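For this depiction, one protein chain was excluded, whereas all remaining protein chains were kept in their positions.
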Amino acid sequence: MSLIASGYLTPANVQEVVSLKRKLRDKALVVAGGTAAVQLISKMIIEPQAIISLEKVPLNYVKIRANSIEIGATTPIARLIRSRGLPDALKRAAESIHGLALKDMATVGGNIFTPAPAGDIATALLALDAILILRGGGGVRSVPLSKFYKGPLQFNIRPDEILTAVKINKPPKHSAFLKQTPWKYSGPTIASVSVSLDLDRNGKARRAMVALGGLTTHPYRAKKVEKMFTGKKLTEQLIDGAAQQLTDGVEVIDDALASSWYRRELAQVLFKRILYDFISRG
Amino acid sequence: MRIRFKLDGQDVEVDVKHTDTLLKVLKDKIGVGSVNFGCGEGSCGACMVLINGRLRYSCLTLAGYVDGKEVTTVAGLARDGELSEIQKAFLENDAAQCGYCTPGMILTAKVLLEKNPTPSDEELFDALAGNLCRCTGYIPIINAIKSVAKR
Partner (left out) sequence: MSSQFSVVGSPVKNVQLLSHVTGATQYVDEISFPGMLWVKAVRSPVARGRIKKIDTSKAEKLPGVVRIITAKDVPNNIHVNMAGIGIGPPDEPVLPESEVNYKGEAICLVVAKDEETAAKGAQLVEVEIEELPPVLDMEEALKPGAPVITKWGINAFIYGSGMDGATRPGRPGRPFFLVKRGDVEAAFKRADYVVEGSYLIPPIEHAPIEPHVCVAKPEPGQRLTIYTTTQAPYFVRDNVATILKIPASNIRVVAPAVGGGFGGKVDPEFEMQVAVAAMCVGRPVKWRWTREEEFTVSTTRPAVKIEIQDALSSDGLILGRKARLLHDSGAYTRTSPYGVIKATVNLSGPYQIPNVYYEGYCVYTNRQPSSAMRGYGVFEVSYAVELQIERDARKLGIDSWEFRFKNAYKNGQVSATGRLIDDAYLIEVMKEAAALAGVSLPSHLLQMSSWG
């Protein structure tokens, strides 16, 4: 562990990270790709006494098994694009992150913590019902991503814990992701929608998961819509009806990027595009 | 703390704080001219560098990260006084006006062509999405990169 006295700490493995976190707790900032974390420092939002850099921790991996997928927390977005066998939603979300440098710097784990108008990977992972693997002083803990967000920039993670991996059990057969930015090839996310589906033999939805990003600080699942779909055959009528419920009871961001009305309308359009495309393919 | 790294082939030693960004160290401590401050949040690409050959926004990279590594800016691309192919292409295609975004554009083009020597338009636009230019309208830049891809 070099540079220990300096405040820039480069632990070699997860155990070392956990022991540093136990000692330093909130006084240290964990940095992986840096794309979100470093701005917290340069914009003077926080002034950490130490940096715990994950650059040497071996968490850059994608493991695809028969019935599950595990992705290490420091895996860069670019690796998701190169990897074969990942769900479409995750691939599309990875491709939508703008520019060569950002794709190679930003990590899967970091994206989970990054608020709107970023955090597209988290939206896709949420629709894939991903589980987060956290390691801390108390051992390993699995937290579904759907139970990870407690509020704006508030997470279900303890001060001595670190996110080590993201797991997708029983990856859904069908998944998709769409997002809208102000201009074509880059820019902040105005709204993103990700949908995962498993159908039974009769073409009825056995499992439907719908996640929306960009509308609130962190992505959320549209549980009401999921219930509407479960056990049903998807029709235009059902999709249109469900679209109306996407933002039901949700306080949608209203800012310079887009009004809350626009974001709500956009979410419906993206949602319908995904599902119309799906049913048109039979 | 003191870090040591190679900057465009030369050894550099500099005292930094754990919270200093690489951009801040390159500009304000070392005085590097081939890296520019534009936004400080990874949107414009004017500050891009290669770290061990990988494209990085220096404004989003902490200085501690480059300890023991090799940092390359556009000033380090020429070999024995001869411009690299991509630099020549930018020169021939008038792919710069004010020049402020040019270092980042050239580094992005270089990395793109290393990974994908014949990018489609779509791949080219997507790769350049992390670099902003306010003068050229991008067309000469795209022409320059395409001219190298064709060779």
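Just so it is clear, A and B label the chains in written order, and each chain counts residues from 1 on its own.
To be clear about the criterion, contacts are C-beta pairs under 8 Å (C-beta built on N, C-alpha and C of every residue); 3 or more make two chains touch, one makes a residue touch a chain.
Please read these numbers as outputs of a predicted model, since none were measured by experiment.
Taking the complete complex into account, B:L132 is the one of B:M1, B:A63 or B:L132 that touches the chain left out. Along subunit A, the points of touch with the absent chain fall at residues 44. As for the chain not pictured, it touches subunit B at residues 24, 27-28, 31-41, 43-44, 46, 73-75, 77-78, 83, 87, 90-91, 94, 96-103, 106, 132-135.
Methods note: only the chains that are shown with their structure count from here on.
Taken together, the subunit B residues at the contact with subunit A in this complex read 1, 17-19, 21, 24, 40-42, 45, 48, 54-57, 59-62, 64-65, 67, 108, 111-112, 125-131. Considering their complex, residues 2-3, 5-8, 10, 31, 33-35, 38-39, 41-43, 47-48, 50-51, 53, 55, 95, 98-102, 104-105, 184-186 of subunit A touch subunit B.
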